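Complex shown without one protein chain; remaining protein chains in place.
What follows is chain A.
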Amino acid sequence: MKSLLKHRLAWPVIALAALLLLNQIFRPDFLGLRMQDGHLYGSLIDIMRNGAPTILIALGMTLVIATRGIDLSVGAVVAIAGAASCAYIAASPDPGSPVTAATAVLIAVVAGLALGVWNGFLVSTIGVQPIIATLVLMTAGRGVAQLITGGQIISVSNDHYKSIGAGYLFTLPISILITAAVFALAAVLTRRTALGTLIEAVGINPVASRLAGLRARNIIWIVYIFSAVCAAIAGLMISSNVTAADANNAGLYIEMDAILAVVIGGTSLAGGRYTLVGTVVGAFIIQTLTTTVYTLGIPPEVTLVFKALVVITVCLLQAPKARNLLNRLKAAPKPAAKEAAKEKVAI
């Protein structure tokens, strides 16, 4: 139990479990799942589906933050990807065909790729500070999206396209499956190759990494491209879910939620060691919070304060000082138990 508590994911997981339990107490059917028309329904599914874009973006953000960077432009990339795909579908001669939908997806992903290359270029080659470099696209990107949509909200009707954000496959929402696939891809990409270790090395000590022969430039490029592609896929989900592209509001402030998910998950903004699983847990916490607010019937004007309190608590619990304090409080009555724990560590 003690060693479990020491795990870096302990507190985020406990916080998530506590939130879910709280919901269950107020709404006894909360954790229940039911089958309807071959689709799985339930609050948990809703949380996962609604949280899918945030999780996707947070995964990309995790790797960027691990290299001591930050990507503020993800919200703008969401808007551009949605605008580009919807504009293409709306203008195509056959707006309802699967080929059109596939091409639209391709266009969005390529747009994400290009925007990631741009961010990576500014950060790794020109040497602009990440927060400034991505701020450029964060502000300019919405303008680009507006240019694409001509300042209008573009509505499309293509069932294939709609299924990305609203469809089901194997009883599960497709957006959840996509997110799971991207998570698996990221995990394999970073842990089966040396990418994860090299990302951490660059984040922990860039100077020493360079002297060890690491090509930090490539690594940094990869993470910004990955982040932007994740954002583009999230943009597809969001626009497909409402079958429309809204250049102004799609993905608005999503960068904040993503950064928050990363931090709650236990990855330090100072770079270095990261955890993708932690980030997913962090994103679930944020999404569950939103749901909890409705479950508990918290009045809208205190919603943000409630969210803030939970986030602060989770962050504080992870701070080394708070952890030491907790350990000391726990150890005080039973010094023998602490001794035993120490022995194990010392080996």
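Here, contacts are C-beta pairs under 8 Å (C-beta built on N, C-alpha and C of every residue); 3 or more make two chains touch, one makes a residue touch a chain; residues count from 1.
Keep this in mind: contacts and distances are computed from a predicted model.
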item	value
Chain not present in the shown complex, as UniProt names it (candidates "Putative sugar ABC transporter ATP-binding protein", "Lactate utilization protein C", "ATPase components of ABC transporters with duplicated ATPase domains" or "PepSY domain-containing protein")	"Putative sugar ABC transporter ATP-binding protein"
Among A:Gly38, A:Gly127 or A:Gly213, residue touching the chain not depicted	A:Gly213
Sole contact to the chain not displayed, among A:Asp71, A:Glu200 or A:Asp257	A:Glu200
Contact set of chain A toward the excluded chain (per top definition)	192-195, 197-198, 200-201, 204-205, 207-215, 218-219, 222, 272-273, 339, 342, 345-346
